[in-house]
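All protein chains but one are shown at their positions in the complex.
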Amino acid sequence: MVILNKCVLEFTSVPENVAFARVSVAAFASQLDCTLPELEEIKVAVSEAVGNAIIHGYRNKADKTVRVLATIYKEGLEIRVEDSGIGITNIEMAMQPAYSTDPERMGLGFVFMQSFSDRLQVDSTPGKGTTVTMYKRIGLRGAKARAN
Amino acid sequence: MVILNKCVLEFTSVPENVAFARVSVAAFASQLDCTLPELEEIKVAVSEAVGNAIIHGYRNKADKTVRVLATIYKEGLEIRVEDSGIGITNIEMAMQPAYSTDPERMGLGFVFMQSFSDRLQVDSTPGKGTTVTMYKRIGLRGAKARAN
Partner (left out) sequence: VGEIRRFLRDDSPVKVSRSLKETAYKIQQTRDRLTARLGRDPSINEIAEELGFGREEVVNALEAAQTPTSIYETLHQ
């Protein structure tokens, strides 16, 4: 697949940076001529993945680093969110709707990520960290599509 | 100085990413309780520095990487823009108002960066690259200031 553009964000694991990551990835993705509803889905997916990295991966420790990689392909967008936190022992269970290790939480983060993505991959090693990779087909439209 | 928050952006040297960097740094800096005019100045300064990295540093080659580091201190904001491009031989001359190596350009980029910054530092090695560091005092106001 042809890479058209790429960016990496690296930031401190504080909750304020969830909104920062959401807006930044959306600004980057808006180059793809996506629709506003698509942009909304991107924002939600990024918020959930980055929130998970901070809350679960780093158990709210504020001195860690979260990495977000966004890649624009001719055919779509890939978003990868990485932490070097506690990791997930049972990925399949973690991804079940309404499953959460925290009784206060709703366990719907992965549901949103899944509903956004055409392909969602979660790689995790307990004690090492977690990588969530989401891929979404987004076609080029308008002037950009005609130029291609 | 106490660091409150930190982020790094790394992206491809294509002109579309000037807007991406501008929005991202502005979203990050909005944590500092700056005013809208201050935000505008931040955006302009980032656009000029990132634009210079792409246009001059990399001579518009699209396969290079620009790095932007933003750090929020209790007292203000530091923005650093780095390229590994051609570098600047005479920094003092480059920073003169209306000086440009390109006759089509206005040579006002450094003027905007200077007017934004309380401290502006340019480090460059010909053949190695350029780092522009801008620091701006931005006081806490309102709720945050009262909480401190």
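Every chain is named by a letter (A and B) in the order it is written, and numbering of its residues begins at 1.
Convention: contacts are C-beta pairs under 8 Å (C-beta built on N, C-alpha and C of every residue); 3 or more make two chains touch, one makes a residue touch a chain.
From a predicted model like this one, the values you see are computed outputs, not experimental measurements.
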Only one of A:A27, A:V66 or A:V122 touches the unshown chain, namely A:A27
Using the definition of touch stated at the top, determine which of A:K6, A:K43, A:H56 or A:K136 touches the missing chain.
A:K43
Spell out the interface residues on subunit A facing the chain that's missing from view.
19-20, 22-23, 26-27, 30, 33-36, 39-40, 43-44, 106, 108, 111-112, 115, 142
Touching residues of subunit B against the unshown chain: what are they?
19, 22-23, 26-27, 30-31, 33-37, 39, 43, 141-144
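The criterion applied here is as follows: only the chains that are shown with their structure count from here on.
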Would you kindly tell me how far, in whole Å, the mean C-alpha position of subunit B lies from that of subunit A?
27
Which subunit B residues qualify as touching subunit A in the complex?
5-12, 14, 16-17, 19-20, 23-24, 27-28, 31
